[in-house]
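Every protein chain except one is present and positioned as in the full complex.
Each chain gets a letter, A and B, in the order it is written, and its residues are counted from 1.
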């Protein structure tokens, strides 16, 4: 090779390195993937997840690039989608439904350098963290509002499926109600679907037909809240603030906020400090919130809620402090308060809820 | 103006060209749609048609989707040829999965498994699907109840039954109350035929079923009787072919195959019983069966195309930012195109004044 050539080559290399150097110092943006179980829509579980994703983008700007796949059924398809996101170079992947747990773990094994965060699950791995939010804390507070505001002492709950997370919500809500109104009762209807507004409406009307004057729900659409508004009754919204749909009827909303957690996780991955853990943030972490007080809620009720909210944050109060009885009279807890393990396994109704759950 | 004139004989050339023509037409219409929404048509088509099969793993994933679609469609081809409209394959799939899953959960002790027991579980799945379809057959046979209605209603009943069981009797005791069963231990999972992928032995079973179905229809007297019964019921009756046996055979076969698909799904890619084991395979298979012209070998092609579109639609979300709705639109267009092109088999276009 001629000297001329070598000089040029070295020069080119030096140029390339000097151009490359700032490029290396300003690292490639972190690719973050999201898997959603339903279409994003404009209210509900996935909508709130997506708000979190957008907050992440805003917070970290050009340090991250996000992408998502929505409406991915739980089952065999989930694994393929998760794997594809990993193969595409996403280094942090959020799988946002409990049915994605095993597919996430399977893919995580094959991609040890990708970090996964699974929502509402219970299995972790070195590169799989679990996150959930203590919505039940906010439900308890909402229950206080409902307990104070009900006149018929019957409160209706439209639920999708009797999984522990939904049961935590029902039970905490009931405990909140009973803490201010020991005569009120909660009635539950299971519609066996996350997104069938027609069924939600039918269930809501049935509850109102039975005398409920306040409704709440654990489903993905705004139908329950809207029906309450239409019939001149009250509602507690879930997932998102629905005062737009029920300006008079919404008493308050129990909302999910994932943005801070997502941003923190992404930052940790960028900084290399990410660790797998189980994050179950509640009112204190701001992951579950109570907001959107409606015009009907009087000042003293709001003040009471704020007081109790502070107590929960300070650790002085939990929705499930002993004594805790289920609705057949059996004592579940004699002292202390339910720990996370017991909460995760919740498969009963507390005192104050009418009905029975399918058992083994 | 353009007129359709019936051909004296169905054109064999068109019979072969029609699917290809349909795919081309779909691509054309699809690219127009993509342009309308502001996406690059060539890139979009590439994502839909080529991206899913870009590498070996891609092919294997298509195969994972083909297996249930194919096996159910073979059964439905036989059924629809007999003019028995089994719309409830989805329900038979679910019950087959429940049967296989329940058996496994009962016998699984973490150490056993193996070919014999796996076969037993698969047979349980077949039996479950057959039993569910038998309800439809019985009600039609004894009470003349229309099978479209009965089989469809039973789909919902089956799904609710699955939900009931995974929330209750079959729930994983260590599963923190999640509505899922225990994970089946490795010995009970279907062996993978392509190492490093998820492609399991179900695809082999599906192909075998396709060939068996074809042999049945073309080489067996029973299959012949069944088809005549579907095309010309009066003639069949005159010839002494029992419409009753055709009814039972077609429902039991399609039910059994759907049950097999369900068992293979839970013993393969899913590995447990969950509330959502099928994204509608039983219904998609109806389309696959028709696109394949109710021919057990033809449905191999159509199940491949459908699977390709499912995965292509999924990929277009992450690659192109398209919404999830795009899959259904594309599949619908493909089906329309195919049906339109199939018209050319029996008719030709003519100019006339």
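The rule we apply is simple: a residue touches a chain if its C-beta (ideal position, glycine included) is under 8 Å from a C-beta of that chain, and two chains touch if they have at least 3 such contacts.
The rule is simple: contacts and distances are computed from a predicted model.
Matching "Hydantoinase/oxoprolinase family protein", "Cell division protein FtsX", "Cytochrome c oxidase subunit 1" or "ABC transporter permease" against the UniProt entry of the left-out chain gives the name "ABC transporter permease". Among A:203, A:237, A:287 or A:343, only A:203 touches the chain left out of the display.
Annotation for subunit B: contacts to the undisplayed chain at residues 4-6, 80, 85, 139, 143-146, 148-150, 152-154, 156-157, 160-161, 163-164, 167-168, 286-287, 290-291, 323-333, 335-336, 339-340, 342-343, 346-347. Within the entire complex, the positions of subunit A that touch the omitted partner chain are 39-43, 47, 156, 162, 187-193, 195-203, 205-212, 221-223, 226-227, 230, 244-245, 354-358.
FYI, only the chains that are shown with their structure count from here on.
The geometric centre of subunit A is 35 Å away from that of subunit B, both derived from CA atoms.
Residues 33, 39, 67-77, 79-81, 84-85, 88, 98-99, 101-102, 122, 161-164, 167, 192, 344-347, 358-360 of subunit A touch subunit B in their complex.
Listing the residues of subunit B that touch subunit A in their complex gives 61, 64, 160, 163-164, 167-169, 171, 173, 175-180, 183, 198, 265, 268-272, 274-279, 311, 314-315, 317-318, 321, 323-324.
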